[in-house]
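The other protein chains are all here in position, but one chain of the complex has been omitted.
Chain IDs A and B follow the sequence of writing; residue 1 opens each chain.
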Amino acid sequence: MSNVLKVENVTMQFGGVVAVDNLNLEVNKGEIVSLIGPNGAGKTTAFNVITGVYAPTNGAVYFNENKIIENHPQGKMKKLYRGENNGKYHTSLAPTPDKITKLGIARTFQNIRLFKSQTVFENILIAKHCRRTSNLFTATFHLNGKEEAQMREETEKLLKILELENVKDELATSLPYGKQRRLEIARALATEPSLLLLDEPAAGMNPQETDELTAFIGRIRDEFGLTIFMIEHHMDLVMEISDRIYVLDFGKMIASGVPEEIQNNPRVIEAYLGGAADE
Amino acid sequence: MTKKKETIINVSLIVALLAVLYVMEHTLPSTAMIFTVLKKGAIYALVAVSMNLLNGFTGLFSLGQAGFMLLGAYTYGILTIPVEQREFVYMYYDGGIIHFSVPVVVALVAAGAVAAFFAYLIGLPVLRLKSDYLAIATLGFAEIIRAVFQWDKLGPVTNGSNLLKSYPTFRSVIFPFVVSGICIAIIVMLINSTYGRAFKAIRDDEVAAEAMGINLAHHKRLAFVISSFFAGISGALLAMYQTTIQASMFKSAMTYEILLIVVIGGIGSITGSCISSFLFIILSEWLLRFLDSEMYIGDFKVPLLRAGFRKVVFSIIIMVIVLFFRKGIMGTKEFSVRGIYNFFKKRAQRKNAVQGGDSNE
Partner (left out) sequence: MEWFSKNLPYLLAGVSVGGQYALIAIGYTMVYGILRLINFAHGDIFMVAGLMMVYLSATMPVYIAIPIVLVATVVLGFLVERVAYKPLRQAPRMSIMISAIGVSYLLQNLALYITGGLSQQYPAIPWISDVVSVFGASTKRVTVITPFLTIILVIALVVLIKYTKIGMAMRAASKDFETSQLMGIKINSVISMTFIIGSFLAAVGSLLFFTNYTGVTPTVGAMPGLKAFVAAVFGGIGSIPGAVIGAFIIGICENIIKGMGWTTFSDAFTFALLIIVLIFKPTGLFGEKATDKV
């Protein structure tokens, strides 16, 4: 089995605080893998490293076995660095988030970030921009009619699949919460990713909405041939759809395995019950 | 309404407008106030729209517009002064160092290109700054440009702090209308393209836009360069309208005025910017003129009226708009044939529904 995503010895240190400490993980093709852990464990920071929002302090990230991100402690950080594997990495490769997206990694956000003044349809259409072949000139003078039509057609198709067609001309922010989450996923899918990162897709949802989401995530994985890596707190959802689970606590990986293993792992139970309060 | 029909209506409206202008020009005396308003209004409409592209559509709060207009105005003037006039214009600099002139259209494009080039140069560092820092940095850039153009060492090119004059200008009101019209049309097409959508995405949420694969640095710079290009052209048009150019015209107060026009029209509305430009010029150059001269009704001298009062009233109106009608005239809406058509259609439908007397309600 080939891995789609491989995070290797990634450490993220802010000043003196180590938010992610020597993280190693792999996500294989077609899998749904979850990253869980108490609040403040460094899950979103790990996502931000993978998607290029932060350059890691040390370590590397591979996508489809190609190195996409690498960094080592530099400048002031040389002295401050408290993580492991210092000296193992020598180059600095830090693409911006848009480059990562173009490679085929899309993400959603913990606190929904839709384009507020745009309609549902436009929100998805915007995401198609990164796959354009037209340039500024052809786009402005509408010489890319074919591509424009195709963009719109694909957007319509996505709306249909995600059951958002009946609200397509409404403002994105006027949708109910559950639908906004779904729109964010649709928008991520519009960038034509092979790996989808979901940051707490079920946050703030009631049990019924969570159930719907569980089925929905499974369905899009099959329909779009995706690999999914997600952060989630709803244990029902995590246990039901995850192929494998990684557990993070205070920036460190404390366990990994299939759902049954995780459920019975004493360190995980301690982290959740003995550690910081969790929802 | 089909698309084809809409295009036909739009084209015929434009033709009709030009025809009206043509007729007016041949019937009214050329000194009529209306022509000042129309000429200046068209020029301000272009610069307001170009500013709106940046501030309203891309969410970049830039205050460098006057600087780019200055670049455009000077480029135009320097390139078009007839060779035989140069000795006279550059009399303190031995006729200057440029001894050729180019056709008006070429000079207009060059005016835009020079402004765009400078925007490209300063865009690299400046566009990384957040909102208000960007505003102050671009304002500062405009001030630097103004100082540089007045520098006497550059006199052989810029004529130092002396006037540039004797370059070709326009007589007919149709010229600024056509040039501004074409430029604004290009901006509108850009905004409706996939690039325009990317600009709006950046305005709404930079982080999400970047996560959707939009290269922030590249797109911000595009918007900045394009906006400056058209500001440069409008600067050239203004130079033609004024018939002389002096760097001290392009103060930050000019940028503020344009910004206020954009705000009055609605940040994020092209038609709003156009309407408010004409409104601004009509009010300040024409309708409120009476406020500047003393007036007697019988023996009674109307208080307050004297030179400068017009601008006071004007700024109070602006403050009222800024404070109480924050969305401006148009908000983010656009004025279009289709919009009007749909509006009346909806009203007709509602009327029919009411007359039909749906008894279930």
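Convention: a contact is a pair of C-beta atoms (placed from the backbone, for glycine too) under 8 Å apart; a residue touches a chain by one contact, two chains touch by 3 or more.
This is a predicted model, so every value here is computed, not measured.
Within the set B:Thr36, B:Asn192, B:Ser252 or B:Thr332, the residue that contacts the chain not displayed is B:Ser252. Contact with the chain not shown here comes from a single listed residue; of B:Ala137, B:Ala198 or B:Met330, that residue is B:Ala137.
Considering the whole complex, the residue from B:Ala16, B:Val106, B:Ile182 or B:Ile316 that touches the absent chain is B:Ile316. Summary of contacts with the chain left out: across B:Leu260, B:Ile275 or B:Ile329, the touching residue is B:Leu260. Contact between subunit B and the absent chain runs through residues 55, 61, 122, 125-126, 128-129, 131-133, 135-137, 139-141, 143-144, 147-148, 150-152, 207, 252-253, 256-257, 259-260, 263, 267, 306-309, 311-312, 314-316, 318-319, 322-323, 326.
To be clear about the criterion, only the chains that are shown with their structure count from here on.
For this pair, subunit A with subunit B, the centres built from the Cα atoms lie 43 Å apart. On subunit B, the positions that touch subunit A within their shared complex are 186, 189-190, 193-195, 197-198, 200-201, 203-205, 207-217, 222, 268, 332.
Across the interface of their complex, subunit B is touched by residues 51, 53, 96-99, 101-102, 106-107, 109, 113-118, 122, 125-132, 134, 136, 139-142, 144, 148, 151, 187-188, 190-191 of subunit A.
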